[in-house]
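Quick one: the structure is below, and I'll ask about it shortly.
A protein chain is absent from this complex, but the other protein chains hold their places.
The letters A, B, C and D name the chains in turn, as written, and every chain counts its residues from 1.
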Amino acid sequence: MAGATKPVRILRNLNAKIAALPMITTALVIFVGCTIWTIVHSFTNSRLLPKLEFVGFAQYERLWSTRRWLISIENLAYFGIGSLVFSLVIGFLLAALLDQKIRFENTVRTIILYPFALSFIVTGLVWQWILNPEFGIQHIVRSLGFENFVFDPLYNPDIVIFGVLIAGLWQGTGFIMVILLSGLRGIDGEIWKASRIDGIPKWKTYLFVVIPMMRPTFVTALVIITAGIIKVYDLVVAQTNGGPGIASEVPAKYVYDSMFRSQNLGQGFAASTMMLLSVLIVLIPWAYLEFGGRKNGK
Amino acid sequence: MTSVSIQNLDLNFGAVNVLKQLNLSIEEGEFLVLLGASGCGKSTLLNCIAGLLDVSDGQIFINGKNVTWAEPSDRGIGMVFQSYALYPQMTVKGNLSFGLKNARLPKPEIEERVARAAEILQIEPLLHRKPGALSGGQRQRVAIGRALVRDVDVFLFDEPLSNLDAKLRAELRVEIKRLHQKLGNTMIYVTHDQVEAMTLADRIAIMRDGLVQQLAGPDEIYNRPANKYVADFIGSPAMNFFQGRSTSAGKIAIGKLEFDLAGYNFVNGPTDGDVWFGYRPEHVVLGEAARQMPLTVEAVAEIVEPMGSDTLIWTKIEGYDFRIRTDGQYKVAAGDPLLVGIDPRFASIFDKTTEERV
Amino acid sequence: MTSVSIQNLDLNFGAVNVLKQLNLSIEEGEFLVLLGASGCGKSTLLNCIAGLLDVSDGQIFINGKNVTWAEPSDRGIGMVFQSYALYPQMTVKGNLSFGLKNARLPKPEIEERVARAAEILQIEPLLHRKPGALSGGQRQRVAIGRALVRDVDVFLFDEPLSNLDAKLRAELRVEIKRLHQKLGNTMIYVTHDQVEAMTLADRIAIMRDGLVQQLAGPDEIYNRPANKYVADFIGSPAMNFFQGRSTSAGKIAIGKLEFDLAGYNFVNGPTDGDVWFGYRPEHVVLGEAARQMPLTVEAVAEIVEPMGSDTLIWTKIEGYDFRIRTDGQYKVAAGDPLLVGIDPRFASIFDKTTEERV
Amino acid sequence: MANNMNETTAGVVTGPSGPKPRPILSPRNIMIYGTILVVCFYYALPLYVMIVTSLKGMPEIRLGNIFSPPVEITFQPWVKAWAEACTGLDCTGLSKGFWNSVKILIPSATLSILIASINGYALANWKFKGSEVFFTILIFGAFVPYQVVIYPIVIILRELGLFGKLPGLVLVHVIFGMPILTLLFRNYFTSLPEELFKAARVDGAGFWGIYFRIMVPMSLPIFVVALILQVTGIWNDFLFGVIYTKPENYPMTVQLNNIVNSVQGVKEYNVNMAATMLTGIVPLIIYFASGKLFVRGIAAGAVKG
Partner (left out) sequence: TELEVTHWWTSGGEAAAVAEFAKALNEKTDHTWVDGAIAGSGGTARPIIISRILGGDPMGATQLNHGRQAEELVEAGLMLDLTDIAEEENWRDLVHPVSLLDSCTVDGRVYCVPVNIHSWQWLWLSNKAFADAGVDVPSDWFEFVEAGPALGEAGKIPLAMGQQGWQVSGAFGVINIAVGGPELWQKINVDKDAEAAASPEMLKVFDAFAQARLLSQGSNVQDWNQATNMVITDQAGGQIMGDWAQGEFQVAGEVAGEDYTCLPGLGVNEVISTGGDAFYFPKNDDPEITAAQKELASLLLSKEVQVAFNLKKGSLPVRGDVDLEAANDCMRKGLQILADGNILVSGDQVLTPDTTSQVEDLLAEFWSDNSMTPEMAQERYANIIANAD
């Protein structure tokens, strides 16, 4: 009968291993292999075609002395901080609002969430249209009699990134709201009761008790937002295509343009490596807190 | 003086009528336990008293004031929850003082109250820890402390011990009892644990489907349950029941057995009619001593469950399952013959149709 | 004949050593209960026997076969889980026959076995319902049925009753006992409920931190616990302990009290040394009868907890908390003086350092 | 509230009794519903603008404001967007892109969900040495900017001979869908009682038996969530569609961008908006149809983990 001898290690759970093969391949080939490939090539002077002619950090030096990259980084910072802060704040306020046992909750939630189903391309086009000074909000307000009203974020290099942000928030806050709402709903109802008995006003309970308790949910939301921010590309392409001038360029677009438009792969790889690095800077402390911390502190 | 008085309280969740014209009056300093099966409306009632639920009808008075529409924090009540409901991000001290700070009490006053509560509950060394770093029992104490600092007249407990393990539960039970003896506040305590109810209560209200079935001292509930539901609910193992016929002459017939109910304390004297004859497993007398009892039956032990301090014996009498609880030192094995003695003085008899005590 | 034999079993979760060189041998037809505090490794041991966890070291034999590396379904075991673990999307019949279908048994055979199990467990009317439409007790029975149909030699139960309410638990406990009497299979039963352990077991293995502390019949465990941990663990309310000094003359001194240990059944005879003197609350004799006991102490009732059938009295002797359990009919109130009688014959004495029974 | 606490003696029905009166127009309600109204307005506005604009004729657009409802409703822009709008010589509107998207969507969604659910199941229930490591890498992969791996994947697809072909794009979608979906499924399967899995093993079911007979039937909510995420994600994809396909296989979003950017004389905003609506319609329908399920599933898969 089977069992008396210890079976070969690798054959145990063989089915599971076979089933996990796509995952393993993806993890190794795509996420490890391709990443390494890109990083290695970022040290070369590849132009249209990848070649292994190493030039040290030249690409990086050029990258950091390129205005467009610096503007991209700056935009990403504005956009990133803006999305983080506003998504979380607005998302939470909306979630708290929907948590007030209101009528038509489903309808309201649906309205707030539907933009999430739309692509960034669609989002960008719609908001380009709404923010168009000749037809959109500015036009309307002016035709109401405020002749000097100016609201043309997409045509003003100083604030164009906030025009993009408005569209981005419109698309994404609904999802953050849903996540935070389910986090809110997960809070033990007795906490609310306890705070009512203690006579604590609602807003204080939210601020001092509930929000701290929702840390894991906020972390989830944070990670989702961050991952999205770094990837932001479609939205900018559809809404402003980087303009006016290069005022709304973002790193993802810089990478794409370097690789394919300027035919300077090495530069693109260097820029994408920087993007990866910034992701890691965000991600590693988080992973450490989430997983490392869990092990120690239970 | 009446501390809490509930008059004609109705509570509906949508179309569901959870509390039905409930009346209850609790004396000052009394320890009242609400006991009942899950879903009978205990928590609901407590939430109504606390003001956490809006009543559908009726009135609630606390210390003579009509608080039906008052805010929870204005009712002079403190509440302790099953899940403790501590604020996890604050230290113990923060938990205790949060409500006070919010009421804008002066700082020294807050300090003093927290210190006093911490002393009473012996949680001084824990004041600067967060709830996550406390054991279940300690958390429970902090939860009680939160009510304590608010200097309230009435404490409400909603199954405060049911998340704890048996040993800790027994310990904290005693502590709550001590606390009550020390503070002398009115306490309303919800549980579905009989042992807690029996040991803690001055009076027990047995609830069923939003109605109070019996409101009396533990002793009376145990010994003179008002109806069959209460009799069946209280006691473990449960009371044994036989169907029988009683006569106005004070006799009863169960199957082939007939005997006199001499010594049974009738509510309105003996009457003719079908009845349930209930008898608690622990009141059974076994062995030779059984011969002195008004009713002596021979039976066979089917299953014997030794539980250390006691032994449970399962047998059959007149076709009815019959449980006997006896001393742990009593040696008996499955299949052994038994001599079972029953004393009507300890029995409870209920009308077959109304199920009320006769 | 040995039914299940475990030899030098080690199990690690990463760096954590959960089971430590554990040896256990279970006779055919025996009902063994694994009892222990939460986290002591009971479920882990059961999972090892079932083959659901890969052992780190050691061997497992079932019916003489080495099954250390066999698949769970090839070990001749059936398992019943705490959460029932019924397949929610299959009917009861589907649940019962799933394993048989997997084993590619012929259809008529499956039908027959399911019918037999359903009959034994009296769940025939439920066969076409889904688990969602069953009560807790019924679900538990189906879960047992799933083990039953597979005609296994060994039944493994992992806290099968702990999700049920007290009443149902008592009923199903008896049913499991009946089932064991009827089938005569080997059964290994994990619980942390003492009552279940005491009533069901032929033998009880008390576990602590992955080690078996004592393996013996319920009677012996209760009356002659092998060490202080077991003594403290078993019995509710817990055993009372005093620190004392025993002499080789068979005397013991606890604070100012000194008395003879006549009648105490020493393991190796009396010795000099610091000891723990343990005494169960239910073995205390109260009232006038106490005067006949080898040790009689006067005390004051601090807290009285009437529990219907029994009464718990909390008092202090020589500065130690002392619990007494007495008859529910014994009337006493907090503050009353008590005469407490203690009989060394019922005591348990442990070495102060090793905590082993002396 | 103090004025409600009249001194009363117990037993007499005086003072407050029954439910506390709650005026419908309390300041609190006005504030809450007012805010909700404003919020809904903000979120619904773009959709409204899209619909309204797409139903107007060009002259009306040039004159009027974008928020006013169409004076004269015309479906011409929709017809044009669907069937006539040009990109270069190709004047087939979005219809071709629509069918391309469908052709991309169906295999991509099916495959990625299937693979991810099996991965999640293996990770939740059949941990093997190293499985956690691979999983961690995979999760990190969810955050790797696409730009980092775009180019190497071009090379991989070329070597596999899949570049520009539908299977190639499907493969890309499967790969990039894997991290999040696997996480979702793993979290969900982990939340199922482990004992169920153990019971099935004792019952002699194997890896696939447990997956198909026990796990899948219990996992409808998470499959729905995965389906919605994938359908919307794949349908809305632009970057991969641009890079890894050729014009005849362009998905709808790419065609939308093309049509919108192929300006002939003046921008035909009405056609653009109709095209935008058409592109958004599939995910919107899926989303509106699934409504609550999605929200619930997100809660189960995302927040718990």
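We take it that a contact is a pair of C-beta atoms (placed from the backbone, for glycine too) under 8 Å apart; a residue touches a chain by one contact, two chains touch by 3 or more.
Here the structure is a predicted model, which is why all the values come from computation and not from measurement.
Trainee: Determine which of the presented chains are touched by the chain that is not presented, and list them.
Mentor: The undisplayed chain, in the complete complex, is in contact with A, D.
Trainee: Which of these, D:F163, D:Y269 or D:Y287, touches the one chain of the complex that we don't see?
Mentor: D:F163
Trainee: Can you list where subunit D touches the absent chain?
Mentor: 86-90, 154, 157-158, 161, 163-165, 242-244, 246-248, 257-267
Trainee: Provide the residue numbers of subunit A that touch the chain removed from this figure.
Mentor: On the subunit A side, contact with the omitted chain comes from 47-49, 66-68, 71, 133-134, 152, 155, 157, 241, 243-247, 256-257, 259-264, 267.
Going forward, only the chains that are shown with their structure count from here on.
Trainee: Taking each chain's centre as the mean of its CA atoms, how far is subunit C from subunit D in angstrom?
Mentor: 53
Trainee: What whole-Å value do you get for the distance between subunit A and subunit C if each is reduced to the mean of its CA atoms?
Mentor: 54
Trainee: Which residues of subunit A are in contact with two or more other chains?
Mentor: Correct list: 12.
Trainee: Identify all positions of subunit C at which a residue touches two or more other chains, and write them in rising order.
Mentor: 71, 74, in rising order.
Trainee: Residues of subunit C touching subunit D in their complex?
Mentor: Residues of subunit C touching subunit D: 47, 50-52, 71-74, 77-79, 81-83, 85-89, 98-99, 102-103, 146, 150, 158.
Trainee: Considering the complex alone, what residue numbers of subunit B touch subunit D?
Mentor: 2, 5, 7, 25, 54-59, 61, 64-71, 74
Trainee: So in the complex, which bits of subunit D are touching subunit A?
Mentor: Contacts found on subunit D: 32-33, 35-36, 39-40, 42-47, 49-50, 53, 61, 65-67, 115, 118-119, 121-123, 126, 128-129, 131, 134-138, 140-153, 155-156, 174-175, 178, 182, 206-208, 232, 235-239, 253, 256-257, 260, 269, 272-273, 276, 279-280, 283-284, 286-288, 291-292, 295, 298-299, 302-303, 305.
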